[in-house]
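Only a single protein chain was left out; the remaining protein chains are all shown in position.
Chain nomenclature is as follows: A, B, C and D, assigned in order of appearance, with residue numbering initiated at 1 for each chain independently.
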Amino acid sequence: MDLHGLPILSGIIFTPLVGAILIAFVPRDRQRLVLWLAMGTALVTFGLSLLLVAAFHTAAPGFQYVETVDWIPAFGIQYKVGVDGLSLILVVLTTTLTWISILASIGPIKTRMKEFVIAFLILEVGMIGVFLALDLFLFYIFWEVVLVPMYLIIGIWGGANRIYATIKFVLYTLVGSLLMLVAILATAFSFQAATGSWTGAFDYLQLRNFGFDGSLQFFAFGAFFLAFAIKVPMFPFHTWLPDAHVEAPTAGSVILAGVLLKLGGYGFIRFALPLFPAAAHQWAPLIIVLSLIAIIYGAIVAMVQPDLKKLVAYSSVSHMGFVTLGIFIFQSQGMQGAILQMVNHGIITGALFLCVGVIYERTHDRSIAKMGGLAGSTPVYAAIFGFFMLASLGLPGLGGFVGEFLVFLGTFAVSPIAAAVATFVVILSAAYLMWMYQRVVFGELSDFLKSLGHHLTDMSPRELLTLTPLMALTVILGLAPGFVLNLIQSPVGDVLARVSVGGPTVGILP
Amino acid sequence: MTGNLDAYLVLSGLLFSIGTFGFLARRNAIAMLMSVELMVNAVNLAIVAFGTFVPELKGQGTVIALFVMAVAAAEATVGLAIVIAIYRNRRTPLVDEYSSMRD
Amino acid sequence: MTGNEILALLPFVLVVGLAMAIVLVDIIAPHRDELVTVVGVTGLLVALAVTVIAGPLPSGVGALPAGGQQVLGGVYARDGLTAFLDLLFIVIALLSLLFAVDYLKPRALPMAEYSATLLFAISGAMLLAGGRDLLILFLGLELLVLPGYMLAGYAKRDGLSTEGAIKYFLLGSFSSAILLFGFALTLGFTGSTRIDGIAAKLAPIVAGQAPISIGLAMALALLTTGVAFKIAAVPFHYWTPDAYQGSPTPVTGYLSVGPKVAAFALILRLFVVALAPLKGDWLPVVVILAAVTMTLGNLVAVTQDNIKRMLGYSSIAHTGYMLVGLAAFAGAPVGSTAESQGLQAMLFYFVAYTFMNLGAFACVAALQRRPGVTSQIASFAGLGRRAPLLGLTMTLFLLSLTGIPPTAGFFAKAYVIIAAVQTGGWVGVLAVIMMLNAAAAAFYYLRIVVYMYMRDAPENARPLTIGAMTRAGLVVAATGTIVIGLLPPITNAVFDMARQAAQAVL
Amino acid sequence: MDTGSLDQWLVLALLGLPLAGFGLTALFGRRMGTKAWIIAVAAIVAVWVAAMYLVDQTLFQHAYGDGGLHFRLYEWIPAGSFQVDVNFGLDALSAVMLIVVTSVGMLVHIYSVGYMAHDPGRWRFFAYLNFFMFSMLLLVLADNFLLLFVAWELVGLSSYLLIGFWYRRRSAALAAKKAFIVNRVGDLGFALGIMAIWTTVGTLNFGDVFTRLPQLLASGGIQEWQMIGICLLIFAGAVGKSAQFPLHVWLPDAMEGPTPVSALIHAATMVNAGVYLIARTNPLFAEAPEALVVVAAIGIFTAILAASIALTQTDIKRVLAYSTLSQLGYMFASLGVGAYVPAIFHLVTHGFFKGLLFLGSGSVIHSVDEEQDMNKMGALWRRIGITHVTMLIGSLAIAGIPPLAGFFSKDEILGDSFKNGFIWVWGIGVVVALLTAFYMFRLMGKTFYGPSHVDPHVEPHIHESPKWMTIPLILLAIAAAVAGLVLGLPFDGGLIHQWLDPLFSATESVLGHGGSTFQIAGIDGVLILVSTAVAAFGLFAAWRLFGFFGIGPQAARVAAVTDRFKGLYTASKNKWYFDDLNDLLFVRIGGLLAAGLWWFDVHVIDGTVNGIASLTQSSGRGLRQVQTGHVQNYALGIAAGLIVIALGYIVLVTR
Partner (left out) sequence: MGLPQTIPLLGWSWDDVIFVVLSGVMLGSALLVVLGRNIIRSGLFMILSFAALAGIYVLLGAPIVAAAQVLIYIGAISVLILFAIMLTQSKGGSAALTFHHQAKAAGLAAGLLALILTVTVLWTTWPEAVAPGVAVATASTVVVAQLLFSNNTMAVEVISVLLLAAVIGGVFLAKREEAPDAGEPTPDGSA
């Protein structure tokens, strides 16, 4: 299938915006209509992204469906979007999680539903835009567009300490991204200075073929690193995450964990590495060490969390450590694993947050200590929660495993010691997840839960509807990750060719 | 001495400094305003001196000095009006008692 | 005077005439605020149209001879920069008029004197935009600031207003005297009152044909201090918070934009043209001023609970950002693109800043329509619910002030940084400092959003009505803020104008 | 799939049937009530039939030749140069494993119908059991390391689910978690081993790895220490799954699961996976004899360690669990000394008799109202005859009394150890044999003979188990009785050797063993006599102390013996304090570390962030002091600024 000349990418990017504008005109009291419109928009976007999947030429290298419109010709800034395998899967991840999140919010969000869905749809615009932008300026704009709706989602619909959390989130993110803006502009200028023209100065496709000067690379990479590391988040820039997750409403957490954290990983692969390969090599040892610390550290700290969401948040720190490790090990399997891990983490952690949300809906509490014995009273919930718990700890056969393993494998090929350190986390993650699961699900029904009486119901059909697709995806990605791996084969090859270290290094056991 | 530009400029500078001191040290709004007038006069002296000694300026110095005086007059008008307005509110001309707004 | 000369001067004349006309209208029909507003707005629209016709604009409208259309022997000239700034000043006047109506009336303050004074001030600003003679520039400056002092004290029964006014006035005249001394020394040293004449006299010094004089350094110091005061750069900013807090809110809005941009216009003529040969000498000072200004502005703004004061400090920070553009110009080699881009960025920043900052103050004013509403940030609590549209608009302005895309404020910052980075060196460092500042600034801007959306309105909050004029003004400001960011043709148009304006002084 | 032959379909059916059984039971089992077992049991019976057909094809018909049947289902992970398929292999080793797994599995399933009849969660139980069967069969049939690893972890998961089956019991939940986590420690090593293999040879398929890795070593492509490293990493996986020292701690706790689970998973099948793995990777170990020594050492140490603990335990299932550890130690020792066939032989016989013993213990427990403490049993032999007889057969078998199954396999292990030059292994092995016989008959004595200590309330209700349970017991007893005779005779040339020798001969020849012929009249005969005598002595000692068919136990002598070895006795009773050590290391110190890191996170990292924020605020607050509200101060500031700038300019200009 081929979509000859249809601006499918712009369609995907701006459909949610159109939906948001439509919803803005719906009277506040027509809640149902608002919801239908929101769901409809999200599903149409989802459908469009699937259409894109169908129309995508997996075998073809490079970017497809590139759209270019001059925007600010004075600086050669363009509206330029395009899709390759890497962005494709992340776009599909985004569109999937968006409709699931909206569906999941129908019950929990009780006030200002209209504003909520508008914020959510605009958030979707930003996220998709980041994944599709091929112009650095445009990329930056979408990057920042993501910020505001998330700020509002946490700040308005969040928990008790939401304001602290949301401001922390924004300031943290801004510090990184504004420096990234300086770096973007610096690279653009460097390009302009060399070519004598602004044409193409923000064009990713041209910039990545342009060898930047060493010191510029070093500092620009540093700025990009900061922006992406904060978003990922990498140790020690991670402390906004537990706060944001704890305070965010369920859907916010889902998107935050599911997509927003991926923006950082995506940024590394798409921009930081190809644009500044030499600097990437300079920075890589530091980043690898930080990743290793994050992997172990996040897991250990997760072990003592009293709050379900905080636990999952710290587990995200640990899991996203694989992503950065896989990326910066500069090895084909490692990077493929990192991408796969991004997708898997998006699905699994998103689902875990949904699971936490389900119980929070009933108890308005998230402290592990008050839970217990859910297996008896809500068996379906316990089973699904267990499923994602296992997926999260990287049980083979489920999604999490393949990505993790590829990262470990790639790391091992480069540095067995690093791999051993990283792999050690499989024990820790089993420990904290199972410990959490045991205390929440096993045992006798806790007094606190008993006091809820008949309010402690098992999953509703709507909740099932949000989680079952994710279960299916988790299984599919575990059993047949090939379709994702095939998509990212050529982007990863390309990136690695640019950082000029590729392929497994055979025979370097420790 | 009278034929020396430097003398006039130094004189101007001294007058300017005296005005500055008055502005910094006096507490009464009107006294401060008077200090500013001294400063403006100092500048005027410099301008006139330049107008006399610098050939390119011909009579321009004089002209500018006249305008500066006019501006000073306007400034004084406005300033005094404001002083009177605030005096109605605060019943004091001492500026350092006007510190309801700070930080 | 030829017809062309008349046309070139016409916008200024129209604004002055309009001011007088309003005085007349008030004498003929006293206390007719609506009438005054209508006359004022209509007149300004006419002036706007005339300015467009007079040009020169990049679209080819009102093409003028090279070097601009000289008027009256060259003391005033209309060039790209004049046109650019005139348009901006008229818009500022227009918005300041619109926003004032609903604020002044409940406080029994007359519209006529306000409008007339405001227009006189604007006419002063327009003189700064076109003046090419030190005397004209000085008179323009005085014409700008004297009405400003009066506007600051416009709520004359209000102790804070008069207190702000007298502080503003005293310090303002002090700085005027300093600036004037600088003028005098420059004048004496170069023997010319014309800015291009001064530049011509200074050129040999730069070329190394004449020794650079210590007296000239003193002149530079006096001039720098004078203009730094007018743009409210640290450490000459002290008047800003107090004058802003005390002034009636629409006046604060005007003060935060009009005199600042006009003072920058003076800088453009004085430093960028007349003292351009010495730019290597004043660059370090500008770099330091910019860094200190934005940092202090933001740091102190973080701690403010009074929104007008907070926005006052924030406007100090914005001065710092604008200075980065100037530094980019000064740091770039003569004739390089970076030189031009620094100025373009600065000019673009003026436009964005005008819309967003005036807009933000207008929202404050709208909230304070009923006398007695304080300027405490807490008064914004629950605004998102009480007045969703007002809340949304305010959010927009705040996001723009923060520099979040795709608002005008973002592009303004981006252009400044492009220029700064392009110039490199210490100016590049300045860009980084600027971005760190922008991040810190997000804290206090977003705090207002927090109040509006994340806190509940006080129990006794009464319903909020927004006057038609304010509404119209807000629409204009909001549209400007969005459209300049979001609609590429508009962005580019503004940018082209800025480019042409910058070319005029290069 | 490459071709669609019937046998390939059958292999797939081996996996598909239990998986389908799991899915259907999980989805509908709850609604089926007491009949929830039907699907699951039917699936396993079908699997057994199919397996038997395949075993016949493999072992008797040699339908696939020596190499076995290999085929690919689909491409699983195509990650550039890392290509892993879902592919299966069926050779003699797999077939032998199939016999044990499917037979014991089927019998346990049947047994469970009776055992779990009154448990409301029986549908879950059968679903889990089926899932375990799927995992275990996948483990046996997997033809590459990664797929094996998947199965490896899935059996761990099944074990987790089944140990924690009675999730309301905290101890069960804890034991389940412990089992999984301890297993993961081993898996960590295994996973690293797999990575090492791929990094060195670029493939994970068994066949390719087994040929290429030795080649690589021969050609100098890798160093010998790398080979040893790979082998030890793989062995780490085996240590975890087969509960060898020091990862043995999970298995006794795993007895929290229902008894059929203990029989199936924690005795007959899953715990053998480690043995299977080492046997499977024998071509690699052949190149790393040093690694084999480690295997032997760990194995025999575990054997004696576990046996010593089993001596003093009072929980009937825990005795059996330690016994399992001990027997697994034997198998590893056997592998370590290069006696692969005896190891597998013992695996098979142990599968039968240990399955039998566990099921028997379940029957015992069932009869005394779920009591597991042997101190509250006694004199049961009259009341539950079938159970008694079958367990007696099992005990004799494990004790190594001829001609029961255990005798043949254990004897081969000890014999080969001795003959291959591992005298120390043999020596310890003989001691273990003695202890084995002793603790098994201690168990028998305390349970079936001597006076009754059964709770008086329970006493009247003691009853023999239903047919569902006894029939599997009888079948297993028969197997435990005759398996040795069938497979092990003639010595060193029985069926098991015919099947497996081709598989291991290459390796055994590389190691330089296996050349010697069996001499019943020579050294072998002596060894047989020694081990039989030792076993008989242990049996006799236990009989004297704990009673036998009406002969009363001698409590006073027991007390005297324990008093004499007080220290050893307490240490044994407390399982040599391994659990306490683990608790200290991982729960307490680890918990402190985690709490410390969290403190670090909140106060140092986040503290820095918040510190920067508050520093900003306080510097802002400090700076706002400049704004005094006094005009003169402002003016002075301006004047000062002017002076500074003037001086600055003057310096700039005059420099």
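One rule holds in what follows: contacts are C-beta pairs under 8 Å (C-beta built on N, C-alpha and C of every residue); 3 or more make two chains touch, one makes a residue touch a chain.
Here the structure is a predicted model, which means the values were calculated and not measured.
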Q) Relative to the complete complex, which of the depicted chains are touched by the chain excluded from display? A) B, C, D
Q: List the residues of chain C that touch the chain left out of this view.
A: 16, 19-20, 23, 30, 71-73, 75-76, 110, 113, 116-117, 120-121, 123-124, 127, 133, 135-136, 139-140, 142-143, 146-147, 149-151, 153-154, 156-157, 165, 188-191, 211, 213-218
Q. In the complete complex, which positions of chain D touch the hidden chain?
A. 632-633, 636, 639-640, 642-643, 646-647, 650
Q) Going by the touch rule given at the top, which residues of chain B touch the chain that is not shown? A) 1-11, 13-22, 24-31, 33-35, 37-38, 41, 44-45, 48-56, 58-63, 65-67, 69-78, 80-85, 87-88, 91-94, 96
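In the analysis below, only the chains that are shown with their structure count from here on.
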Q. Which chain has its C-alpha centre closest to the mean of all protein C-alpha atoms shown?
A. A
Q: Decide which interface, B-D or A-C, involves more C-beta pairs in contact, and give its chain pair.
A: A-C
Q: Quick one: report the Å distance separating chain A from chain B, using the average Cα coordinate of each chain.
A: 65
Q. What is the distance, in whole Å, between the centres of chain B and chain D, each centre taken as the mean of its C-alpha atoms?
A. 97
**Q.** Geometric centre distance via CA averages, chain C-chain B, whole Å
**A.** 26
Q: Would you pick out the residues of chain B that each touch at least 2 other chains?
A: 23, 32, 95, 98-103
(Q) Which positions in chain D are in touch with at least two other chains? (A) 613, 624, 627, 629, 631, 635
**Q.** Touching chain combinations (by label order)
**A.** A-C, A-D, B-C, B-D, C-D
(Q) Help me check something: in the complex, which residues belonging to chain D touch chain A? (A) 74-82, 146, 149-150, 152-154, 157, 160, 164, 167-168, 170, 172-174, 176-177, 180-181, 184-185, 187-188, 191-192, 195-196, 198-200, 202, 221-222, 226, 229-230, 590-591, 593-595, 597-598, 601, 605-606, 609, 613
Q | chain D partner contacts - residues on chain C that touch it in the complex | A | 166-167, 170-171, 174-175, 178, 212-214, 216-218, 220-222, 224-225, 228-229, 235-236, 238-239, 241-242, 281-282, 284-285, 296, 298-304, 440, 443
Q | chain B residues within the chain C interface of the complex | A | 5, 9, 16, 19, 23, 29, 32-33, 36, 39-40, 42-43, 46-47, 49-50, 53-57, 60-61, 63-64, 67-68, 71, 74-75, 78-79, 81-83, 85-86, 88-90, 95, 98-103
